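Complex shown without one protein chain; remaining protein chains in place.
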Amino acid sequence: MDIRVTGEVFDFAEQARGFSDGLTASGAVVTFSGIVRNNAAGTLERMEIEHYPGMTEKALRSIAQEACARWALEDVLVIHRHGVMRVGETIMMVATASRHRKDAFEAAEFLMDYLKSRAPFWKKEVCQGDAGDWVDARDVDEAALSRWNS
Amino acid sequence: MDIRVTGEVFDFAEQARGFSDGLTASGAVVTFSGIVRNNAAGTLERMEIEHYPGMTEKALRSIAQEACARWALEDVLVIHRHGVMRVGETIMMVATASRHRKDAFEAAEFLMDYLKSRAPFWKKEVCQGDAGDWVDARDVDEAALSRWNS
Amino acid sequence: MDVLYFAWVRERIGKPRERVETTAATVMELVAELKAREPRYEAAFADISALRVAVDQELADFDAPLDGVREVAFFPPMTGG
Partner (left out) sequence: MDVLYFAWVRERIGKPRERVETTAATVMELVAELKAREPRYEAAFADISALRVAVDQELADFDAPLDGVREVAFFPPMTGG
């Protein structure tokens, strides 16, 4: 299990290769990556992500451990940035590896659902000439968690 | 949409990067890759995949088009090898890109479920000193399709 | 029409494809004609539930009509991915 919280740009494909190369038993690898996108008007200048140092890694590790308890995974990778990001940069990624695709897919979705609403990150979008707006949590993200509690 | 059937080794991470770099509107990218794994005894010498030239690309394209009709996707990539593969090599991959992670995840799972049971590929595992065994289709793969027909 | 065989169906029949002159109206009638030819066809088509068929490169049922069809393929359930 590899959990990283970083203020630096990272290369999703390079990390996916490293993850994949380290596997020996898994026939199925799933990755998710989140990328900064511009708004419809094309005015996004940057995204800023605030986090809670200390709690962040603890929360991510606990979510990843829960995934390992629920599914048969050979390995899990979570990388999440904080600080300032530009359009096109990767915000975060998860990768999961298992013998079977169902485990790898479900674990990746579980990680994303929990990471969205239970890891202490807050996004702010700063557009040209404004001071920035905090991104509102979406009801649909909170609702997504119910899938894992039945 | 990019659909490729190839007899050559390909690099999953490099293809994932190419796919990701070509996107402009998607904040969510999901990839799946399938890798040749050894058996428990460690005797697998190679995997051979036979396919139905002509029908294969047509079937993959039709599955990918169905995914694009069902989910809001910016792009879809499917690469599937045929011929001889060694342990550790990538058999196939799919990648999906969307504004929202739910669409990207579901479309990738849909592609995998259909590709497993509806694209004309047949796997044979050849172990040391034998002539090879055709891999049996798994009931669980056929059953997985029912998720998409409700 | 062209009749194609894949995977163990190909191995049992001993060839990947052949030209077949037939008046069979459906896939099932074609299967009956082929089974009547030789034991290796009989063996390959013994359990039809273990086989899948494509008609002009589209998956089809065994009662699919063959009128105007150029290519029929027989094979076991697919194992891609």
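Should a chain be cited, it is by its letter among A, B and C, assigned in written order, with residues numbered from 1 in that chain.
One rule holds for everything that comes next: contacts are C-beta pairs under 8 Å (C-beta built on N, C-alpha and C of every residue); 3 or more make two chains touch, one makes a residue touch a chain.
Predicted model, so just to flag it, every value in this text is computed and none were measured.
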**Visible chains in contact with the missing one** = A
**Asked** Who touches the missing chain here, A:Arg70, A:Arg86, A:Arg118 or A:Arg147?
**Response** A:Arg118
**Asked** Of the residues listed, A:Glu8, A:Asp21 or A:Asp136, which one is in contact with the missing chain?
**Response** A:Asp136
**Message:** Take the complete complex as the reference. Which residues in chain A touch the chain that isn't displayed?
**Reply:** 34, 49-52, 54-55, 58-59, 80, 91-92, 112, 115-124, 134-137, 141-142
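Assume only the chains that are shown with their structure count from here on.
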**Message:** Taking contact as defined at the start, I'd like the list of chains shared as neighbours by chain A and chain C.
**Reply:** B
**Asked** So how far apart, in whole Å, are chain A and chain C when each is placed at the average of its C-alpha atoms?
**Response** 48
**Request:** Please compute the C-alpha centroid of chain A, do the same for chain B, then give the distance between them in whole Å.
**Result:** 23
**Asked** Do you know which chain B residues sit against two or more other chains?
**Response** 34, 112
**Request:** Mark out which residues of chain C touch at least two other chains, giving numbers and ranges.
**Result:** 81
